[in-house]
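In this view, the complex is presented without one of its protein chains, the others remaining in place.
Note that the chains take the letters A and B in the order they are written out, and that residue 1 is the start of every chain.
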Amino acid sequence: MSALVSLLGLTRDFSTGSGFLKARRVMRAVDDVTLDIPRGSVTGVVGESGCGKSTLGRLVLRLISASSGSVTYDDTDLGTLSPGAMRKMRRNMQMVFQDPYSAIDPRYTIRRTLLEPYQVQRTPLPDAEARLQELMSMVGLNPDLAASYPHQLSGGQKQRVGIARALALNPSFLVLDEPTASLDVSIQAQIIALLEGLQRDLGLTYLFISHDLSLVRYFCDQVVVMYMGRVVEVLPKARDTPHHPYAQALTNSHFEPDPTRRKQVQILKGEIPSPFNLPPGCAFAARCPAATPLCHSDRPALESASSGHQIACHHPQG
Amino acid sequence: MALLTVSGLGVTIGTLSPLDDVSFEAHKGEILGLVGESGSGKSLTAMAVMGLLGRIGGRVSSGSILFDGQELVGLRDSSYRRLRGKRIALISQNPMTSLDPIVRIGAQIDQVSLLHLRLSKPAAKARSIDLMQQLRIPDAETLHRAYPHQLSGGMKQRIVIAMALAADPDLIIADEPTTALDVTIQAQIIQIMVDLVRARDLALILITHDMGVVAQACNRVVVLYAGRVAETNTTQAIFASPCHPYTASLIGCIPSRDQAEGTLLGIPGTVPGVLNYPKGCRFHPRCGDAMQVCARTVPPTTAQPTGSVACHLHEVVT
């Protein structure tokens, strides 16, 4: 299975506004991420807030530019494209956003929202109404809603509009940035089921960004665990047992909806380091139960452990 | 005997009745889960018990709230103030709204025991530091002098819990205490609360939308839907054999550990708002088992071996 999207050494720094009497501080939001996203599969990115997963998603789509490193889509290095060529390229790679409430222009009807992609890409539609109906039924929306404004829809319906808009130009690659995080649980499952069906029917490739392990385990093929901007472990199958202590802590922190599988939570000592001032060694060392002096001084590199499984840890567990 | 007995509680705000006939009991040494999606009335229930409905222009329209033998409905404001913070404490979702940003956190915890327990200043400080240590806050002596902005979200939430505990309350209501936190931190806060309830023989009402948290922490569960109680039972019974179709569907919305792909369903339709509560059983438009009677009449609450359910499927035919 070849890679549709390849990331090589992708890095992004953010700096706080340097100004009068203010020192400039640099934070590395995404640090040296190298990753292949196989065609027709779902790659999950898990991590906690501030781990850089959303920044990674935007870097992949070049919604923000990389400080260094490259993104290759279908053998084209996106960094070499002119702004105009990049705009054309965008029809192939779309995004579904976390917050459906602000993802649609409040002054646009659903109809106008779903036809905007064709206007933007200067793709005339022979039959706009037919395409509109097709898109809406594809995501399970009643076509009667076409004349509605977003404030007349529920959160779940808005997210369906967001998905339909992303699909309008027939892309092959979608970045899903926590697409269900702001929805009710019963609606979340609907949306995941919808995304799952679309992926299967249209042969899409997904980069699924989430903090929810149960969803990632259910939905994804390959899983990437991030901590403080770095990839700490790549699991070729979502249900594989992680070996990185942080990935294990994440798994152990996830509660199953099953009272017979209650967990004894280990209280992690230590605080999360400031992203502006990362320690020289492993970023997790201060909280890690297995940390040794080596972990505090040397940063572990991401290395292949077995086929497809990569880990960045001096002392992999279990 | 139950510490808190809520029976037939109804709440009105203006002409709306967002809460209807809610009954449950909270016992010492137990965690009661109040579960529901947005608009289910779970936070409103907490506000009713805390006597805070006036702040949002609401009032208790029916039923009673018995706390340790004392009727809270119709209680004078001055008497309520003596109860709040002293015997009943609230932990809110966003720790920042509970902490004063310009007062040292130690002083904020001290204040509670100064006010409610009439301790001397040194005694209050010693008590605060002891509480912080019980909540496994590292370096409590130093942090006692810190300001809220110097702490991480998880640490702030522990401070809020320390404040809630400072007056040695009998009942704590925690409204989505971990929703704003990362998973690893959430797990630790939940663990700390479980340990506290056992150690201090507290009654804790845990309001959440997360069935994983319920399964992990709660002894009993009240499932709310659209302002009514759908079902109440022990945690074991709720997960092993849910009686109400809504409970069963809600559990089914979270993919379990080894759920096969393509089997997640969700619940069709949308969560109704208070303006468009359906007639009869409020869940019937989304229910897979709905019968004709469900659309017409409100299902009565019928007793089950360890709990009760409000569903026509379980109605006792006489």
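Keep this in mind: contacts are C-beta pairs under 8 Å (C-beta built on N, C-alpha and C of every residue); 3 or more make two chains touch, one makes a residue touch a chain.
Operating definition for what follows: contacts and distances are computed from a predicted model.
Engineer: The complex lacks one chain in this depiction; which UniProt name from "ABC transporter permease", "Sulfur-oxidizing protein SoxY", "NAD-dependent formate dehydrogenase catalytic subunit" or "Multicomponent Na+:H+ antiporter subunit C" does that chain carry?
Structural biologist: In UniProt, the chain excluded from the picture bears the name "ABC transporter permease".
Engineer: Would you mind listing the shown chains in contact with the chain that isn't displayed?
Structural biologist: Looking at the complete complex, the unshown chain comes into contact with A.
Engineer: Can you work out which residue in A:104, A:192, A:213 or A:295 touches the chain that's missing from view?
Structural biologist: Within the whole complex, the residue contacting the unshown chain is A:104.
Engineer: Using the touch definition from the top, which of A:65, A:80 or A:121 touches the missing chain?
Structural biologist: The single option touching the absent chain is A:121.
Engineer: Which candidate, A:61, A:138 or A:285, sits in contact with the chain we can't see?
Structural biologist: The missing chain is touched by A:61.
Engineer: Looking at the whole complex, which of A:95, A:110 or A:311 touches the chain that is not displayed?
Structural biologist: From the options A:95, A:110 or A:311, the contact with the absent chain belongs to A:95.
Engineer: Would you mind spotting which of A:12, A:53, A:165 or A:287 touches the chain that isn't drawn?
Structural biologist: Selected residue, touching the omitted chain: A:165.
Engineer: If the hidden chain were put back, which residues of chain A would touch it?
Structural biologist: Considering the whole complex, chain A reaches the absent chain at 61, 63, 86-91, 94-95, 97-99, 102-107, 116-117, 120-121, 162, 165, 169.
Just so it is clear, only the chains that are shown with their structure count from here on.
Engineer: Using mean CA coordinates as chain centres, what's the gap between chain A and chain B in Å?
Structural biologist: 32
Engineer: In the complex formed with chain A, which residues of chain B make contact?
Structural biologist: 37-38, 136, 138, 152, 155, 182-188, 190-192, 209-216, 235-236, 239, 249-259, 261-262, 264-268, 270-271, 286
Engineer: Within the complex, which stretch of chain A touches chain B?
Structural biologist: Its residues touching chain B are 48-49, 154, 156-157, 184-193, 196-197, 200, 211, 213-215, 217-219, 239, 249-250, 252-265, 267-272.
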